[in-house]
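Notes to accompany the following structure.
Missing here: one protein chain of the complex. Every other protein chain is in place.
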Amino acid sequence: MNSGGMNSRIGYIAFNTFREAVRDRVLYNLIAFALLLSGAAILVGEISIDIERLVVVNLGLTAVSLFGVVIAIFIGIGLVSKEIDKRTLYTVLSRPVRRWEFVVGKFFGLTGTLVVNTFLMAIGVFLALLYVAHKFEKMDVWVLVALYFIVLQFLIVCALALFFSSFSTPLMSAVFSFALFVIGSLAEDLRGFARITHGVGGWVATAIAYLVPNFSALNVISQVAHGDPVPGRLILYNTVYALLYSAMAISGAVLIFQRRNLK
Amino acid sequence: MSATRRVNLVAIAVLFFSMAGAMAALHAIDYLRRGSVAQDALYLRSSKVLRRLSLGYTGLLADIYWTRAVQYFGEQHHAGSRDFRLLAPLLEVTTELDPRLLPAYQFGANFLAPQPPNGAGLPESALSLTKYGIEHNPEQWRLYYNLGFLHYMEFKDYAGAADAFAQGAKLPVTNALMSILAARMAQHAGEFDTARMLWVTTYQSTKDALIRENAVEHLLALQVDEDVTRLEQVAEKYHEQTGRLPASMGDLERAGFIHGTPADPKGRPYKLMPDGRIEVQDPESLYFITKGLPPGAAPPQPRPVVKPDSK
Partner (left out) sequence: MAAIEILDLEKCYLVGFWRKRRKLALRPLRLTIEEGEVFGFLGPNGAGKTTTLKLLMGLVFPTAGSARILGMDMDDPRVKSQIGFLPEQPYFYDHLSARELLNYFGQLSGVPAKGRSARVEQMLARVGLSDSAGMQLRKFSKGMLQRVGLAQAILHDPKLVFLDEPMSGLDPMGRREVRDLIQQLRHEGKTVFFSTHILSDAEALCDRVGIIHQGELRGVGAIAELTSERQGKIEIIFHAQKVPAGLTSLGAEARVSGDMVNAVLPEEQQDAALEVLRRDGLKLISLTPVRSSLEEYYIQKLRPTDVQREVRQEDDRKGVGV
């Protein structure tokens, strides 16, 4: 099997996905975000002396996270579902590109886009932080960890967006992805609820609570805003979890896409 | 094997292994994060802020906090911890978000007041939470019951208890025992029957499994305390009558003071000690008893009633 060809094809698809995304809308949101953040930082400076850092970190990281999820979903859907819908895919698949290479390449391109996006937005956050605090402190290191977790979040969201795109219309894929993001943010509570429910409902709740992506553990924003450290083992486990969960969603996407009749 | 089949097989394998691995990692994460869920929850203590953040979905947020409170208590209890400091704030936030969430008040009344590790050891908090609940739900007899219960159990304030029970008895929808309890507070406050009635009412007033199990344990303990008291009195009578201490239960039986072999609610016979005291056979298994213990022994602590990770 032409494995050299396989890797380069995936690479080409990933790069092309990235290029499409970057030329699409992403650039505009960066500007919007930067403006939003600077505005917030200035505003907060007027309100109180003590909590500026708190607000900048909270607001900044939440914006990165939420904006990012929205981008991930819309671009993810746009780049896959739309491609299938509008038959852009016909000419791609008539070439020696395997269907699974297409899915994997798209995934890498998407996550690459989001990593670059996050990186640029993170600069915005740190600049705002610098503005209000006038210097960097030791506890700002944890902000980096929070950003890393946010990137892990994006990994999962992209994988999910791709998964839904493999069988669903663009609109429904977006809806499902959003829904799972919301539910996944409450995953820990869901598991808690499942534990105290008895009977059939308990089993069902447990199954759902474990299959749903665990975004709650990836959100350490409040912690980091207070300057609390993040345990190293959590970083490790979260990384493993995010990678495995994404792999799960992508392999699901591949399986479904393999047998899909394109209209 | 065709290329398609190969890809499918690899994909299926990846799917299953990554799913298994992800679940394992998730388990590890949950274990690592136990306790911190409650911690995270309280980074934002102000219910006003929470209200605004919840975008109107305060009911849902209240339910979430309620779930966290129960889970937190279960986790701490399971770990044998004596630290329940987050329970009160969690319950407070819950009830501030949704003042009509009755189970939260009941949970607070039962588990905020007792000393650790059976509770948070904050009877004052329990009292204020219950009063807050009555303020917002004046027609709920269970809350008046909780108030009376707290006055009785934690503060030994029989007058206050009687008052609460009486008020609850006046409600259009109430439990028949309320008026009886009010009456008993006057003269028979310290009696076993009164305490028994209270625990029975507690059991009846809730569907919460934790609270019910707790009530049952107390009822069993009451039975033991009553039995031990009575048997010790019998032994004392024997001593008065015969001038010596009974050597065994058999002596008491032959003297006609008792019939058969008295046993605790779990079926184990009581032991008669040489000095005329009665002891239970396995103190560790009878929680909350205050009598029948070997001298110098502390009252046994219950093992966790509900393990957080079991189903």
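Each chain carries a letter (A and B) given by its place in the written order, and its residues are counted from 1.
Quick note on the criterion: a contact is a pair of C-beta atoms (placed from the backbone, for glycine too) under 8 Å apart; a residue touches a chain by one contact, two chains touch by 3 or more.
In this text the structure is predicted, and so the values were computed from the model without any measurement.
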Which of A:Gly5, A:Gly201 or A:Pro229 sits in contact with the chain that's absent?
-> A:Gly5
Looking at A:Leu93, A:Leu144 or A:Leu171, which residue reaches the missing chain?
-> A:Leu93
Omitted-chain footprint on chain A covers residues 5, 8-9, 12-13, 16, 19-20, 23-24, 86-98, 259, 261-262
Hey, which chain B residues sit against the chain that's not shown?
-> 2-4
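Basically, only the chains that are shown with their structure count from here on.
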Averaged-CA centre spacing for the pair chain B and chain A, given as whole angstrom | 43
Quick one: which bits of chain A touch chain B in the complex? Just the residue numbers, please.
-> 1, 98-100, 186, 188-189, 191-193, 195-196, 198, 202-203, 206, 210, 214, 216-217, 222-223, 225-226, 231, 233-234, 237-238, 240-241, 244-245, 247-248, 250-252, 254-255, 258
Considering the complex alone, what residue numbers of chain B touch chain A?
-> 3-4, 7-8, 11-12, 14-15, 18-19, 21-23, 25-26, 28-30, 32-33, 37, 40, 43-44, 64, 67-68, 70-71, 74, 209, 306, 308-309, 311
